[in-house]
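Of the protein chains in this complex, one is absent; all others appear in place.
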Amino acid sequence: MPCGFWPRSHPRLGWYGKCKHELLVEACRLYSKFSARPSSIEAIPTIIEKAVRSSIYGRPGACYVDIPADFVNLEVNANSIKYVECCMPPPVSMAETSAVRMAASVIRNAKQPLLVIGKGAAYARAEESIRKLVEQCKLPFLPTPMGKGVVPDNHPNCVRAARSRALQFADVIVLFGARLNWILHFGLPPRYQPDVKFIQVDICAEELGNNVRPAVTLLGDINAVTKQLLEQFDKTPWQYPPESTWWKTLREKMKSNEAASKELASKISLPMNYYTVFYHVQEQLPRDCFVVSEGANTMDIGRTVLQNYLPRHRLDAGTFGTMGVGLGFAIAAALVAKDRHPGQRVICVEGDSAFGFSGMEVETICRYNLPIILLVVNNNGIYQGVDASSWKEMLNFREAAAMAPPFCLLPNSHYEQVMTAFGGNGYFVQTPEELRKSLRQSLADTAKPSLINIMIEPQAMRKAQDFHWLTRSNM
Amino acid sequence: MPCGFWPRSHPRLGWYGKCKHELLVEACRLYSKFSARPSSIEAIPTIIEKAVRSSIYGRPGACYVDIPADFVNLEVNANSIKYVECCMPPPVSMAETSAVRMAASVIRNAKQPLLVIGKGAAYARAEESIRKLVEQCKLPFLPTPMGKGVVPDNHPNCVRAARSRALQFADVIVLFGARLNWILHFGLPPRYQPDVKFIQVDICAEELGNNVRPAVTLLGDINAVTKQLLEQFDKTPWQYPPESTWWKTLREKMKSNEAASKELASKISLPMNYYTVFYHVQEQLPRDCFVVSEGANTMDIGRTVLQNYLPRHRLDAGTFGTMGVGLGFAIAAALVAKDRHPGQRVICVEGDSAFGFSGMEVETICRYNLPIILLVVNNNGIYQGVDASSWKEMLNFREAAAMAPPFCLLPNSHYEQVMTAFGGNGYFVQTPEELRKSLRQSLADTAKPSLINIMIEPQAMRKAQDFHWLTRSNM
Amino acid sequence: MPCGFWPRSHPRLGWYGKCKHELLVEACRLYSKFSARPSSIEAIPTIIEKAVRSSIYGRPGACYVDIPADFVNLEVNANSIKYVECCMPPPVSMAETSAVRMAASVIRNAKQPLLVIGKGAAYARAEESIRKLVEQCKLPFLPTPMGKGVVPDNHPNCVRAARSRALQFADVIVLFGARLNWILHFGLPPRYQPDVKFIQVDICAEELGNNVRPAVTLLGDINAVTKQLLEQFDKTPWQYPPESTWWKTLREKMKSNEAASKELASKISLPMNYYTVFYHVQEQLPRDCFVVSEGANTMDIGRTVLQNYLPRHRLDAGTFGTMGVGLGFAIAAALVAKDRHPGQRVICVEGDSAFGFSGMEVETICRYNLPIILLVVNNNGIYQGVDASSWKEMLNFREAAAMAPPFCLLPNSHYEQVMTAFGGNGYFVQTPEELRKSLRQSLADTAKPSLINIMIEPQAMRKAQDFHWLTRSNM
Partner (left out) sequence: MPCGFWPRSHPRLGWYGKCKHELLVEACRLYSKFSARPSSIEAIPTIIEKAVRSSIYGRPGACYVDIPADFVNLEVNANSIKYVECCMPPPVSMAETSAVRMAASVIRNAKQPLLVIGKGAAYARAEESIRKLVEQCKLPFLPTPMGKGVVPDNHPNCVRAARSRALQFADVIVLFGARLNWILHFGLPPRYQPDVKFIQVDICAEELGNNVRPAVTLLGDINAVTKQLLEQFDKTPWQYPPESTWWKTLREKMKSNEAASKELASKISLPMNYYTVFYHVQEQLPRDCFVVSEGANTMDIGRTVLQNYLPRHRLDAGTFGTMGVGLGFAIAAALVAKDRHPGQRVICVEGDSAFGFSGMEVETICRYNLPIILLVVNNNGIYQGVDASSWKEMLNFREAAAMAPPFCLLPNSHYEQVMTAFGGNGYFVQTPEELRKSLRQSLADTAKPSLINIMIEPQAMRKAQDFHWLTRSNM
């Protein structure tokens, strides 16, 4: 969980039966940075301090504390508790000076440079320093899904719209807290030049050298290291020529891709397609909102259209695409918003299938009256490419139940009623006009959460990906 | 899972991310009777045969088969598959003859005998033999939650309404596939006589002697062993005198308890209480329906009022009260009903909090149009004793959000809309009349699933339990 | 661990560091029939009772109890301990009568019948009943490694010396507590007739039907079930004709195999081969001794030559060939011998590599002065087929250390000194005469343990196995 968010206890959790709970304990212990079970009530503050500290020091990550059921309602003498002060802010480390110098030199000599801004940069709160580097050196940059907003998506140097081109032809790539996993195609050809030089900036030593042999590694706090780089470029000022062929190539590609998206977005046939939906959502999206997303196409296409302007304001299903996390993320973000950013809204963009994993959390949203607007982009549960000749039959499968394929959900579901059931606003929309109107009303109603159920064309598919996700061929 | 039921693949399961999936694999492996991951497509039939066989042979239990994602959509040459025949019905074992004789003798000499019928008897399909034993020997019996229906609840020898009394004063107790865990108070005083003689009839050797030292153990298939006992009572006929003081005591206690329940049920003040609700449900309950239940008071009180007339027609949250299983159980039962018992309905009785754990499965119910009627007994999420002076404030806590206690759900939730959202029937009922009417309509509409959201008094509590559940003091 | 043996606490165990200990706890919990960690001193007797009971009831198996370090030396008031009586002997179950009748009929109609006696028969103490069945019906039988001795190996009906033939051509095979795993070649062709009929007699339902579809399954205590079979053959007496072709074939094969072994055994060239060694050991082996064994060829060939005359007197590395268990087994057997069978000796036959896994336990043997004779059959650590041209070079590899191959141990090791170091008798033997003499002396010295280090020819290999061990091709 990104630092800055905190979970709230949920009345249902207390009821998990012993048996299932044991499973979860075993399992969570395997994957946490720190795990403990206090042996006495008095030990709890010490353990919580360590859990919080472990979770935010070094590479941020989850910690697991298993509090025995009989402690939960136990009464203790308040005087017997030894309170523990909260830990200090995470300690900061810097990169070796010689490595910084080498990195600056590699960048200066790049013919087709590219910065990739990952979620590590967001965690490190490096927005100011990275933006300065981008602008001072006039470098093109690309955010990863949760790196979006460190520098705003609408910054002129952002080359998101030419992502594939930028990765494929760059000769020097600087990774700021971005991992070379499947999301970045492991840093390998054919998605990259065989001789591309990577400069890795990361807080986690073990991440350096994964999948590629980097030209330079800068181990340290990403904000501190970026400042070290800036010092180099202050001492000997340099900027990448804005009129270079590389910039020209990128700008042209961006223009043509944006035109293609715009064309898709402006298609007026109904049902709507993904691009039309996101185009209209983007038009009304408040600049300071949190965007949470999960799903397959919904998350992937939404990411390309919906813009982030602030760091740590985008949360999605992450490297492994774990479904079911979206509403939990939205709730956590809303609690942070209420507490620290009053007035900010959470826009949670869900595929209809993704929504089903934890849809009942709508009750939690209404119970705490959280400033969340849920968008369910509903393609009637048609997952995986279905050709035009069959989807209409599928929508009618209730007449012929035997036809219901195992990878399909119920069509025409009225997810908005799951919201009205708990007192929030619900909208069922089929046209751009309805979408625009419902969104306007949802944003205007600051007293209640809303859910907009947006019907789209079931065939609305992206073209097939060239590369299989998740795994390297030789692992 | 009780044998006879089978799960159906669910489109959502395919999307569990790698990380979470690994947790589940680790965890499931720990608790399964058999677990495997096929290393080739060809191995799948062999592994499935073993999983099914392990699951139904010996003490029934879950098995875990982890099919790698890349096998799921793989195409194979149908000829290359070596099909494996399904296993034979579970082998049957019998108890030692001398032990059977000793058990018969202990029963003959009992002054205050009691039979306890557990879910093991249901799994063993021992309904005919146990009923014959009850009737031939004129013995009082008590079912455990999932042992209900092996002999019908309305059988004159059923002493459910005098449960505590029967357990506390019996001098000989015969357990048919019932474990001496917390549900049966570990078989220990003060809930039992210190010198009570237990006769354990079980298929699982390791279960024998748990928590008590039994007078006789009969290891074997419960149906076969019951027949062995019957042979003894055929050779030397015997019956327990129906006019004994013990029968008299039990009958009196039953009469007074039933009167008390009836009084609670007939209270006409609104909102309704649990007993009123279950009284009206019981009146219309089809004799051949499956009853599925989960919740705290909802499950516990419902069990005492709702009657089962057929074996293997009750499913509840089991020994550890694991919440979230109810809708999955209902779906499984409905599939069995459609396939083997056409016309039978599934009545799924849920507490409102329990419903929230897997409420989105309503979509699955509607998608497959399953013959399920969901009853949500809705006390507005007020869990654990809350006194009268505060609950009204709690219902209004949205006006003062800071008051929302962590162990409360949102009041006045319209769970029935979660059903109408997917095309089923939804009812919001507040009075006995509305309840009766909605139930009548739900039962009449065989074309669609229904959900009846039944509002009850938030304070509607059972009296506190004398004994803490789940654990023995000295473990 | 076979029931009847018990481990003794070992001073070294207390020192395992926390970290490693946690690993073991995790791991042991995974594979035990029961595992627990007492939460208070008072709970220990209850948990130990359950551990012992779980370990011997049903299919015998290990249980894991983790006693917290601070309990080990804790003082408690003796009066506060609630002692728990030891559990009753394991309950006995019988097979279904109709299945017994069917099994008897299949046996009667067999043309080429075979009994296979597994360790389950030994655990069930079924020696008397099985021997009666063998003799009364004049059936050929074959023991599995730890089933040896249930009926003595030198019984005229034992067809060990024609094992492959017997398995390959039998038309009816009765398995008494023997599993169809790799040791019995999974029960599949080409090692068996495709239409062989298996009758499985087992206490474990889940074992029935593994790898084959049995003709009859007899679920129950093996001793009780064998008696049920005997009743059938008492009612309608029957015996398999001793002059059948099947008996003739088996006897001829046995004769020729025994002659071949004898020839190998009588080879007088030095160093000795495996058969010579075991021939001389067998000559002096006390009829009532325990034989413990581990190693590869040492265990496999030793098993064919060394005879067992008593049940539960052979322990070896088991189904998975886990190395390192031999000395622990020998110590446990010796403690049982001292306690219950005074005068019986333990002969522990170890390969030199196997001995190295836990050789330091010789200290334990000497400390408790246990009646153990260790035989290290020492082929100089040459594992896996090495051709004649290279092994002599290998023996000299210390001169050219670079040659030492990774799968070799140090040649000419004097393992007997590991025994003399702790005050026992040590012998280094190279000839049959030395072997005979040292064995005679070891057996004569009842006051001290002995170790005989027997040098054999490094090339002394068995011929390659036709089938790979451990796995089925299609799993």
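For clarity, chains are labelled A, B and C in written order, and residue numbers in each chain start from 1.
Heads up, the rule we're going with is that contacts are C-beta pairs under 8 Å (C-beta built on N, C-alpha and C of every residue); 3 or more make two chains touch, one makes a residue touch a chain.
Just so it is clear, the structure is predicted and the values come from calculations on it, not from any experiment.
Chemist: Considering the full assembly, with which of the depicted chains is the omitted chain in contact?
Modeler: Output: missing chain touches A, C.
Chemist: Of C:97, C:168 or C:420, which residue touches the hidden chain?
Modeler: In the full complex, the listed residue that touches the missing chain is C:420.
Chemist: Just name the one of C:353, C:425 or C:438 that touches the chain not displayed here.
Modeler: Checking the options C:353, C:425 or C:438, the one contacting the hidden chain is C:353.
Chemist: One chain is left out of this view; which of A:48, A:94, A:183 or A:264 touches it in the full complex?
Modeler: Once the missing chain is taken into account, the touching residue is A:94.
Chemist: Check each of C:115, C:146, C:281 or C:323 against the chain that is not shown and name the one that touches it.
Modeler: C:323
Chemist: In the complete complex, the non-displayed chain touches which residues of subunit A?
Modeler: Residues in contact with the chain left out: 30, 33-34, 38-40, 42-43, 46-47, 50, 53-54, 57-58, 82, 85, 87-88, 90-97, 99, 204-206, 208-210, 213, 217-221, 224, 472, 474-475.
Chemist: Just the residue numbers, please: which parts of subunit C touch the chain that's not shown?
Modeler: Considering the whole complex, subunit C reaches the absent chain at 8-9, 11-12, 14-20, 23-24, 26-28, 30-31, 296, 317-324, 353-354, 356-360, 363, 366-369, 381, 383, 398, 401, 404, 406-410, 412-418, 420-423, 470.
Basically, only the chains that are shown with their structure count from here on.
Chemist: Draw the chains as points, connect those that touch, then say whether the picture is a line, ring, star, complete or other.
Modeler: line
Chemist: Quick one: superpose subunit A on subunit C by CA and send over the rotation angle as a multiple of 5°.
Modeler: Rotation angle between the two copies comes out at 180 degrees.
Chemist: With centres defined from CA atoms, tell me which chain sits nearest the overall protein centre.
Modeler: Chain B is the most central one.
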